[in-house]
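A protein chain is absent from this complex, but the other protein chains hold their places.
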Amino acid sequence: MNTKAKNENPVISLDGVSKWYGDFQALKDINLEINLKEKIVICGPSGSGKSTLIRCLNRLEAHQEGKIHVSGVELHETMKDVDIVRRDIGMVFQNFNLFPHLTVLENCMAGPNWVRGIDKKEAEKRAVAMLEQVKIPEQADKYPDQLSGGQQQRVAIARSLCMEPKVMLFDEPTSALDPEMVSEVLDTMVELANSGMTMICVTHEMGFARQVADRIIFMADGEIVEQNTPDEFFNNPKSDRTKTFLDQILI
Amino acid sequence: MNTKAKNENPVISLDGVSKWYGDFQALKDINLEINLKEKIVICGPSGSGKSTLIRCLNRLEAHQEGKIHVSGVELHETMKDVDIVRRDIGMVFQNFNLFPHLTVLENCMAGPNWVRGIDKKEAEKRAVAMLEQVKIPEQADKYPDQLSGGQQQRVAIARSLCMEPKVMLFDEPTSALDPEMVSEVLDTMVELANSGMTMICVTHEMGFARQVADRIIFMADGEIVEQNTPDEFFNNPKSDRTKTFLDQILI
Amino acid sequence: YDYIKSNNELMIATDANWAPYSYINDAGEMEGFDVDVGREIAKRMGVEARFITPSWDIITSGNWNMRWDVSVGSMTPTETRSEVLNFPAVYYYTPAGFAVHTDSPITTLAGLNGKNVCTTAASTWEMYLEGSLDMIDAPAFTYKVTPGTITSLADGHTCLDDTRLGAGVRNDGIIDSIPMIQGAIEDGYPIRFLGDPAFFEPLSVATDKGNDDPELDAEIARIIAAMKKDYTLTMMSMKWFKNADGSSNDYTIAF
Amino acid sequence: MFVDTVIEDKSLHKPAFLLGLSITVLAFFFAFNFTNTIFGEFLSPVIGNPQESGFFGRLVVSFVLSIIFVLNLLLISFARLKIQIFIVWIELFFLFLAFAYSFDLELAYIFIGEPSKIWLMISKGLFTTIYISAVSIAIATAIAIVGAIAKLSNNGFAYAIASFYTSLFRGLPLLLQIYLIYMGLPQLGFMIDAIPSGIAALSLCYGAYMTEIFRAGIQSIPKGQWEASRALGFKFGLILRKIILPQSIPIIVPPTGNQFIAMLKDSSLVSVLGIWELMFMAKKIGSKDFNNLEMLLTAAMIYWALTIILEMIQARIERKYQQKA
Partner (left out) sequence: MFVDTVIEDKSLHKPAFLLGLSITVLAFFFAFNFTNTIFGEFLSPVIGNPQESGFFGRLVVSFVLSIIFVLNLLLISFARLKIQIFIVWIELFFLFLAFAYSFDLELAYIFIGEPSKIWLMISKGLFTTIYISAVSIAIATAIAIVGAIAKLSNNGFAYAIASFYTSLFRGLPLLLQIYLIYMGLPQLGFMIDAIPSGIAALSLCYGAYMTEIFRAGIQSIPKGQWEASRALGFKFGLILRKIILPQSIPIIVPPTGNQFIAMLKDSSLVSVLGIWELMFMAKKIGSKDFNNLEMLLTAAMIYWALTIILEMIQARIERKYQQKA
């Protein structure tokens, strides 16, 4: 496990970030720095703002106060180059969001070919390589609807990887899956972590967290309540809320 | 556990039933009798015809050869009263199929009120009772989309129960659920079994099978390969295919 | 007018809906009395004639914006029309008459009083039935029929078709231009004329008031007068307006 | 629609039903006297002069007709589905022709003359109709996409202009729009010819209708597709073109087919500007010889043929995109 390295040129940094939905404050003064190759797991009770937080990182949601920097570029309302920032940040959704009218291969080629301007041959080669990495090269010519949930989620991961992102965001990638399929997706993610990818995962799979996380962040009510290494986090939680949460989840 | 009682006026009987999809034979000469209050679990590899079999029982699919009797009524192509037979057979689908434009309560009242001709007051009372039985009376006024998968499946069960069926069919009722929700649905089903309902379940939840089944039917390639009590089935499988299957599923 | 000369082209608007005034012949070209008159006017101006066929509504709205120069389309000059159009010269008159189904018991014009008479909506004939005809330069006439109901249809042909269904079925009689009724009779419609022509309406060349060109108007008036004088117009009328017995009509004078 | 496995029995093959049907049909044919039609003539060997055959003639005619009708149904019901559909279409088509024939039409009329009337219509009118419709359809589609985006945007100007546009151009009669463009624009200093005016009016009007259709189509695509596309760094135009519109095709195509077919026929309104299109030719040629209805029907048959072509294209597109979904 890497040691935490604070403040040496982080990929992502949040500085006093707050966000409101109407009158409701979903994020409260979040400060956070994430370094290259770090693996972060975010957990916390439902409604605590986990999804909101990671969706702010590629500006699928807008924050209203504070600053978010990604690779040194600030995310703000009128930025011109949000597309470029987004290309550097892969995102995997809870319910996959594959493009149903494209085959698996086309799903994976779309990004490189359409926005990175890589030619079709090259894009296809890369797509096949990524599908091999997630272990479903044989499904390349099927449509998403013809795959199981676990296969779909692995395609979604491959699709993001084809863009060669610096950071991968996962928002509960296994929670819409049948249990038999959870492990195949988690395996893929572990492999990805071992390959050195910077990852930020919202998940309740505590086994996974123990195995790969450099840091676990516990959120509640829009705040970061506690962050620590997995060992410390599980064995020696500091705040009461963390303890209660852990008690519930590790029954 | 009840003892098996063969041939004493079965609720459902299949006599040499075969079914084709185009050229592909999905069911091959199935013979089966199911008695009142029996609990049957059907398992088998994917594509073995489990869904097809139970969907033939309320004629969501048509069989081409052999005879199916439900409560003594034969199911055939030109029968007049298939609706009446269907009312006696509740069915719970893998992906719930709740009516999204109706509230939970309305979903449950629809059957009794629209087709059984029970007046609204009475239907509502019954619906509330059934929602209590599946332990979600407090969700009555929500729309299905606002519920979790487990809650939706329990509503689906309640909806069927409101029709006071003689037999309940379940087609992999938990396989589209998050694992946290599986147990709440299984609990509901166990309770239902204990209340004496005749049940036919396609499921791979072997714990459930052990706990409630009177008989386990193992299917492969459109045929019934083996049927037995749970004890015998798990501890002393007769055919090789059953053994292979059990080895895979109970790793 | 200079504009016409320099373009060497006179643009003539006429509605190609009315045989034998102006219509599309079997070869798919414009033909008819109005067309001949228009050609002759252009010839006498020493320019080419070109015909275009906008709908009646468009022609009568004025504001032609020089899309065409004159209308030679059998237009009846009325007070209200003269607010947007100039009428430099009347070139012929057309008689309007009543007709009924051949089986109709009605034998005199007075017999149509209080009956249901069909006509084209917003036509001079309709105004006649309503007793509100306001033609300019018109020969004198009297209102001879006061119908009980006026059925006005967008297309005069529909009236003829309705009459064909039988006396009193959809109407008791119709009023239309005599040549038109004549055409229908020749085509085998079971109808007959009723009485003498009801009135003669003068029909004029029109120009755009919004693009006032007195020189053009004067030239047209001069040419039409000359055409009357040397009987060119009469010849044309004789050529186009034939009776069932083969005799011809000279409509350049009202009687 | 998902068809139930319990098919109503072919009631036609039950004697009781057949008898009932026959009697109903007989009553029907008897109530509407067909003695004076071509059938009466046909049966004159049996019933004598149809005009004078009276009650007996009427009975015979209706009896024969109903026998033919029921036998026909029975025979068709044994055929395979595709053949059934084909036969019924053909029969209905001939019924329609018979109906048209009842107008005592001089059908020969459209073929006489050198060149023949129908050739005149096709050579001078059809091309213009197709040309105007095709151009207008293309422009209207472009307008509709822009309009739909504007109506769904959160820019006040765009929304207001787009919604004003759809309201105005759906609200005013098309004929008035044609007048206003043809006569109004010159007042503002744009001289515009008849055909461009016609195309402009048709495009604007149908663009407004299609804006609503495209809006509904775009709205039907779930939010997740937008989010996933954005997360990949796609720009707005790309998302719309490659992700959203292709998915909304099954929802957009059926009502758009309606609009294309309606536009084909509404293109005849531009004839008020003196454009010689199909309907103009039909009306003008027909009115001269009082063979209005013949020519109208001929034009109608041509429109119908074009409609059937559009319908086949629509069906093909729907089939293609349904496979993937």
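General remarks:
Lettered A, B, C and D in written order, each chain numbered from 1.
What we mean here is this: contacts are C-beta pairs under 8 Å (C-beta built on N, C-alpha and C of every residue); 3 or more make two chains touch, one makes a residue touch a chain.
As the structure is a prediction and not an experimental result, all values here were calculated from the model.
When the omitted chain is restored, the residue from A:Ser46, A:Thr78 or A:Gln248 that touches it is A:Thr78. Of the candidate positions B:Asn9, B:Thr78 or B:Asn97, contact with the hidden chain is made by B:Asn97.
Annotation: of C:Asp57, C:Asp103 or C:Asp212, C:Asp57 touches the absent chain (contact as defined above). Interface with the hidden chain, as seen from subunit B, comprises residues 58, 60, 83-87, 89-91, 93, 95, 97-101, 110-111, 114-115, 143, 145, 159-160, 163.
Those residues of subunit C that touch the chain absent from the view are 57, 60-61, 63, 78, 80-81, 83-84, 121-122, 126-127, 132, 151-155, 158, 161, 165. As for the chain not pictured, it touches subunit D at residues 1-4, 7, 32-33, 73, 76-77, 79, 81, 84-89, 92-93, 96, 99-100, 102-103, 149, 152-154, 156-157, 159-161, 163-164, 167-168, 170-174, 176, 179-180, 183-184, 187-190, 209, 212-213, 215-216, 218-220, 223, 226-227, 230, 236, 250-251, 253-255, 257-259, 261-262, 265, 268, 279, 293, 296-297, 299-300, 303-308, 311.
In this section, only the chains that are shown with their structure count from here on.
Relative to the centroid of all protein Cα atoms, the closest per-chain Cα centroid is that of D. Our note on geometry: subunit B versus subunit D, Cα centroid distance of 48 Å, whole angstroms.
If you average the CA atoms of subunit A and of subunit B, the two centres end up 39 Å from each other.
Each chain gets one centre point, the mean of its Cα atoms, and the points for subunit A and subunit D are 52 Å apart. Looking at subunit B, one finds that none of its residues touch two or more other chains.
Residue positions of subunit D touching 2 or more other chains: there are none.
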